[in-house]
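Comments concern the structure below.
The other protein chains are all here in position, but one chain of the complex has been omitted.
Order as written gives the chain letters A, B and C; numbering starts at 1 within each chain.
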Amino acid sequence: MKGARMATAEGLDRAVVDLASRALKAGAADCVLMPVEVPAGDSFAYVLVRDAGLLERARALPPVMPVQGARALASFTGTMAGKKTLAVLRPCEARAAVELAKLEQVKLDSVTVVTCDCPGAVPLAAYLADGGELPAWTGEPTARPICRTCDHFTGGGDLHAATLGQAEGSALLVPLREKGSALLEALGLVADADALAWEQEAAKLTATRREARSKAHEELAAEVAGLSGLAQFFGNCIGCHNCRSVCPVCYCRQCYIDGDSWEAPAAEYLGRAQNAGSLRLLPDTVLFHIGRLAHMSLSCVSCGTCEDACPADIRVAQLFGMVAARTQRLFDYEPGSDAECAVPLATFKEDELHEVEA
Amino acid sequence: MDKQIGVFVCECGPNIAGNVEIDMLLEAAASMKGVALAERHKLLCSPDGQKFLAEKIAEHGLTRVVVAACSPKQHGPTFMGVCERAGLNPYLMQMANIREQCAWIIEDKEEATRKALRHLRAATARVAHHAPLEKLEIECNPDVLIIGGGVAGMQAALLLASGDREVYIIERSDSLGGAAVQFEKVFLAMRSAAEMIAERAARIKANPHIHVLTGCEPQEVVGFFGNFIITVGRPEAEPQQIRAGAVVVATGFELLAPEALAPYGYGEVEDVLTSLEFERMNASGKIVLKNGQAPKSVAILHCIGREERRYCSAVCCLYSMKLARYLKDKVPGAAVTEFYSDLCIPGRWQQGFYRQTAEAGVEFVRASGARAIEEGGRPAVKYVEEAGKENSRTFDMVILSPAMVAPHDAGQVAQMLGVEIGQSGFYAEEHPKLAPVSTSLEGVYVAGCAQGPKGISESAVQAGAAAGKILSSLVPGRKLETEAKTSVISALLCQGCQTCLKVCVYSAIRYDEAKDVCVVNEVLCKGCGNCAAACPSGAARVKHFTPRQIGREVAEILR
Amino acid sequence: MAKVLKVEGGVEEGLRKLLFDLLDSGQVKGVLALRRLDEKGAAAYSLAADPATVKDILPFHPLMPAQGGRVLSRLTGTEGFAEPVAALVRPCELRAFVELVKRTQGSLENLLVISCTCPGVYPLSASLDGGLGPKLETYWAAAAENEVPDGLRPACTACTEFVPYGADMTVSLIGGRDTEVVLNTSKAVEAVGKLSGEIAESNGDVKAIEAMRAERGANRKKLFEEDSAVHGGLDGLVKLFGRCIGCRGCREVCPICYCDLCEFVSRRSDLTPEGLQADLSGRGALRLPPGTLTYHLGRLAHMAVSCVACGQCTDVCPADIPVSTVFSRAGASVQGMFEYLPGRDVDEPLPLTTFRTEELAEVED
Partner (left out) sequence: MIAGEKATDVLVVGAGIAGMEASLLLAEAGRRVHLVEKTSAIGGMVTKCEEVFANMECATCMVSPKQQAILQNDRIELVTLGEVVGVAGSAGDFTVRVKQRAGYVDPVSCIGCAQCFEACPVKIPNEFEERLGQRAAISVPCAGALPNVPYVDTEHCLRFTKGEECTVCQEACVFGAVDFSQKDEEKELHVAAILMATGFELLKAPELERYGYGKIPGVHTAHEFERLFASNGPTTGELVLRDGRAPETAAVVHCVGRDEKDYCSGVCCMYSLKFAHYFKKKLPEARVVQLYRDLCVPGKSYQRFCERTQEHGGELLRTPEVEISGQNGKVSVSYPDGGGGRQNLDVDMVVLSPAMVPSAGTAEVAELLDLPRDEAGFLVEAEAAAPASSPKPGVYVAGCAGGPVDIQGAVAQAEAAVAGILTQGD
């Protein structure tokens, strides 16, 4: 694989902002979607920018991930009417975007996604409390647990700014899809530098991350085994459903659990209480999470947004990540990897029948 | 509305009464929410029992009915009928199976009674949430469009055309007849195909109700059973719109493309022909080699492409024998050898045909991996003997009998129609055994080789079958009745993710671009529930199986 | 002079005994109260039917994992209880429930409401690692001394409506050295009459209540002043909600926000091509997902009149936005305009209603 050199003397963020500005000026994009520091300066928000001047406080990789970029895309690409957009996302956000595209919630045709090698994000609560910097690849791990075991920290976009295996002050713009190459071309950049160093470095890191990941999954699996383990795990859940509301894959306007279907006369709840001796309220606390797993775990990209949003400090993302890994293996499906490969549940292979029958 | 539920428990003689405390059920029922009446009867399904039920419904102005008796499979329709006759919407009745699921399978009477009570509670809780359902009646157009004017298409047309039904055949080529025209003789009686085709074509021409559009292809298909609108592209003319109630797909087959025959020596070795080329040569009257001389030895290779395609084309064996018979007739003294892997000659007379062919001096060699190669400037056949030994023999001419494959554009046509293509590339039937000519889309039928490789008579039978299905379901002047338990999609909750659309096997769901929601066509929907199961936000629901109805039922069962 | 039941063994033990007796004697068939879930100190509302499970009940445990009014509404929303059930809820929870009953989202039928003069609760975060632990002791001590315990939520320290309206029983937690249960209704007297325990005549500690109201009133004034200073005006709000991550948790836990489908996630609130263009060409930039401020202001418009300042919204905000302070401040002024105190009396009509439920009619069966 080959890529185009990009100087990052003033840091990757600056370099990517410049790239975006050039794209706007060159007409390669009509607008840019990027994380921008909010007025109060205490957090970041995705902003769709038309004039390059407003990218002053934009960051390619802010220390935190307050909103999942795919959600930002979902909120407007349906109404974009062919306007060319350049979106700077984290790899997990880019992958979520692809999932949402398959589910018709995001229209990617006129969007070019730029990703960077992502060392992870710091927990939202920690950042809001006393700020913080982008985690380092090595050394003291300030990153969220889910990031520390993330094996999809690179790629995912149409054009990828690789820093791994690159010299200080320099990055490599690697076109991963057709649109990426088109963008390079429009900016008059040539992908002539060899990307092997990046690929090797990434591969190495991936391996170690995978190890850490499966280890973490094993431990967690043991902890949440059985319904009681699960109930215990969600002991502090207050049913605010923040995890769902911020999840990029949970795109439903109204969640199955919020519908009227589950309502029942008080007498029934009393009946349930009488059976069990005592009934936890609100009812269906654990059911909600199980149901959500059933609905989205195939497309879960382990972005960790749910965990950041949980006021009860429940390790939602870690649990969902573990289950997702299993279901995805079952259908040997990699969410967000390829826009062409359909979400398994919507398709049916004839052999599936025989697997059951055999 | 204040629900007036009537609960009726059937004793079924000793079958239920013998092992379930019916009085106890009645007592419990009387105190259930919304229950206005709880009665028992010796045998509710009997004429007397049905009368009793009808009277009670009227007398007490019941708005819901629960029948605790046998399996709904057995008497569901019976009691729905009673309700209907008593002026109560039949969907406001729910059965609790306390015979097969309780009385008959549980020894202990108390336990059986307990379980029966659960079922009764569940049914009563469920029925309270039932809604009256109505079947739609829609006007329909009895005319039929047939795509493809081959043997199947012509057969179907002749059966369907009548005084009160017009039939349209659209044929891509410029004449009727399809693949069969290329065959001088069709096997069995070795009758001339050309004659048969000509005779049928003449009858079609003479029939004022059959309209043949040659050189035409379908461009767009909209609508549904009873009301299709098909746009047909015509050469040097405006596309024409045809309205029809049903469509028969009779697009036939193609033979394995020459490219695919290269591994078998075709194109590489001289005097290696495809069966079709040989047919033409035979029709032209001169069976000769490139050098103009008549062949002294000819090899015919069966099963060309069977392994790659993973199916047997069913007719090649006989077909190859037919070629051998041509040769024996027209090139006296020529030695003919058939290389086959399995003789596939099902049917009453086929084995006889094989015997006669063998008796005519045709040599049959069982071999695997047979293909044509060049050996000393002559075509030869390389093959593996049954014993496993590799061998090769030289011939003057080698004829390949390639597999039948689906038309190259079957995929597009299928997509246009909204029907499915099977693993083998041919049109998928609704059910491989019970519905061989129906497709997943009601009103679209498939006949002949479009459905899979087969001979001329089987094709004709399928054409007849398609005609039979249409004649019996699409009767001129009769309205179509649709399923009542269809699914509905809430425009308020739908996210336009189109997952439902992907899982709908009846093509009953379409996506409304403007509103960004999916919409169910109640005429096509069969209420299978796939969409409801797949929809994550519960926007899609099946009438009579709403989460609320099922939820209440399950809650009571688990209580 | 009201009838009063004295319970021995302090608030927790004493009330557990009362609840046990009520259940055991069949006076009530169930008890709704906070309950210990595990050793790790997790607590949640639960409906206890078996007397044996009463031992895990944490009466008026100073924490609000869910708004009791919302819980009651979930239970009785479709159909009220058919048998008597006791519910331990705080004044703000009771008021919220009454607001919901007015909107036919709940029913008081067969409920024996046991509330308290409320010392307030700790923020949710205080209990996450291992429960409240030692805090509890100091809490009850402070309450008994008629002091505001340290570390409570601002919403509580600034709450002047800590005396319940329309409860059948009121447990005097404020200034109640030996726990008194005031029996406000004949229903209460009847239920308790059948049990052991001495019933006396008392007015409760009126002075203590007044003192507390004064102190909290002062806190409230201060809180609101500070808040309006920082978050007053549109700029203030923009700053305040700038860090909002759009999880809508505040709506989800708010007892007054009862809609199945919120106006602000419904199709009507989707971005339109026109809107997008207007924003882009107008300001050259647009924050996404859109409508963060609209959502908060809109929600405020919908529920301010009924806001009971329970503080749940602040509790669950992952971005640490003092939602409750802003909303209760706005609520106070709106309610002042209509001289309306939400949840005071179930027969008091709502001053205005901005929400319609018809739009959900189609998903009804």
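Just so it is clear, contacts are C-beta pairs under 8 Å (C-beta built on N, C-alpha and C of every residue); 3 or more make two chains touch, one makes a residue touch a chain.
Everything quoted here is computed from the prediction, not taken from an experiment.
Student: Would you mind spotting which of B:P90, B:G252, B:P436 or B:G496 touches the chain that isn't drawn?
Tutor: B:P436
Student: Which residue from B:C45, B:L255, B:V272 or B:L417 sits in contact with the chain not drawn here?
Tutor: B:C45
Student: Among B:P14, B:P208 or B:P235, which residue is in contact with the omitted chain in the full complex?
Tutor: The single option touching the absent chain is B:P14.
Student: Touching the absent chain in the whole complex: find that residue among B:Q241, B:N391, B:Q415 or B:S457.
Tutor: Touches the omitted chain: B:S457.
Student: Specify the residue from the set B:G87, B:P132 or B:P346 that touches the hidden chain.
Tutor: In the full complex, the listed residue that touches the missing chain is B:P346.
Student: When the complex is taken as a whole, what residues of chain B touch the one chain not shown?
Tutor: 12-15, 43, 45-47, 70, 73, 77, 155, 159, 162-163, 189, 196, 199, 306, 310-314, 342-352, 355, 386-387, 422-424, 426, 432-437, 452-453, 457-458, 460-469, 471-473, 475, 478
Heads up, the rule we're going with is that only the chains that are shown with their structure count from here on.
Student: Looking only at C-beta pairs in contact, point me to the busier pair out of B-C and A-B.
Tutor: A-B
Student: Taking the mean of the CA coordinates per chain, how far is chain A from chain C in Å?
Tutor: Going by mean C-alpha positions, chain A sits 35 Å from chain C.
Student: Residue numbers in chain C touching 2 or more other chains?
Tutor: 261, 266-267, 360, 363
Student: Can you tell me which residues of chain A touch two or more of the remaining chains?
Tutor: 253-254, 259-260, 264-265
Student: Once bound in the complex, which stretches of chain A touch chain B?
Tutor: So the residues of chain A in touch with chain B come to 78, 103-105, 251-256, 259-262, 264-265, 268, 271, 275, 295-296, 342-343, 345-347, 350.
Student: For the complex, give me every residue of chain B touching chain A.
Tutor: For chain B paired with chain A, touching residues are 33, 423, 492-493, 495-499, 502-503, 516, 534, 536-538, 546-548, 551-552, 555, 559.
Student: Taking the touch rule as given, give the residues of chain C at its contact with chain B in the complex, in rising order.
Tutor: The contact residues of chain C facing chain B are 261, 266-267, 359-360, 362-363, 365.
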